[in-house]
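Below is a structure I'd like to ask you about.
Up next, subunit A:
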Amino acid sequence: MDAFIHISSSLFLLIGSFLCLSGGIGILRFPDFYTRMHAVGVTETLATAMILIGLILYNPDFLVDVKLVIILLMTLFISPTAGHALANAAMLNDKMQKDDNKQNSEVKSSTS
Partner candidate 1 sequence: MIVHLPILQVIIPLMAAPLCLLLTRPRLAWLFSLIASGLAFLISGMLLQQVMTSGTIIYEMGGWEAPWGIEYRIDQLNALLLLIISALSTIVLFAAETSIHKEIPADKHTLFYVLYLLSLAAMLGIVATGDAFNVFVFLEISSLSAYALIALGQDRRALWASYQYLIMGTIGATFILIGIGLMYQMTGTLNMYDLSIRLPEVAQTRTVFTAFAFVIVGICLKLAMFPLHLWLPNAYAYAPSIVTAFFAATATKVAIYLLIRFTFSVFGLSFSFTHLPLQLLFVTLGLVGVFVASTAAIYQTNVKHLFAYSSIAQIGYMIVGFSISTAAGLTATLLHLFNHALMKGALFLALGAVMYRIGSTQLSNFQGLGRQMPVTMAAIVIGGLSLIGVPLTVGFVSKWYLVLAVIENGWWPVAVLILAGSLLAIVYVWRIVEVAYFKPALAGTETIQEAPLSFLIPVWTLVIANIYFGIDTRLSVQVAQAASQSLFGVSP
Partner candidate 2 sequence: MLIAATLAILVVMIMAIMRVFIGPTLYDRVLAVNMFGTKTVLLISLLGFVMGRPEFLDIAIVYSLINFISVIGVLRYSDHFIFKQSGQSKK
Partner candidate 3 sequence: MFIGLYNYWVVIVLMMVGFYIVIAHGNLIKKIVGLSIFQTSVFIFYISMAKVDGGSAPILADEINQYSNPLPQVLILTAIVVGIATTALALALAVRIKEAYGSIEEDEIQKQDNLD
């Protein structure tokens, strides 16, 4: 049983690390903001969850496990929310800039 828990803990950690790394490569290599956002958003929650679950399995102490669960829950809440807010803000910003550009060009065309 111990061996099983140990192996599964290691497995979770491994998957988590792999996801982390892929997210990292994503944020560095993807061409524009939204794709980067996608790379991070997809991997981040899962990777965090995997690593934390791995740690929970690794550790037998109850209080520590509770804290880990709290962290896990918080991440599950916070990451998507923050991602959503960020994407939202970025989109609005883009839209606004386009509007501004449009206005500017309209002004220009009307004056010229």
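Quick note on the criterion: a residue touches a chain if its C-beta (ideal position, glycine included) is under 8 Å from a C-beta of that chain, and two chains touch if they have at least 3 such contacts; residues count from 1.
For anyone wondering why these and not others, all candidates are chains of the complex that A comes from, given by their letters.
Just so it is clear, the structure is predicted and the values come from calculations on it, not from any experiment.
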Original post:
Hey, among 1, 2 or 3, which one's touching subunit A in this complex?
Top reply: 2
Original post:
Across the complex, what residues on subunit A touch candidate 2?
Top reply: 9-10, 13-14, 16-18, 20-21, 23-25, 27-28, 33, 36-37, 40, 44, 48, 51-52, 54-55, 58-59, 61, 63-64, 67-68, 70-71, 74-75, 78-79, 81-83, 85-86, 89-90, 92-93, 96, 100, 103-104
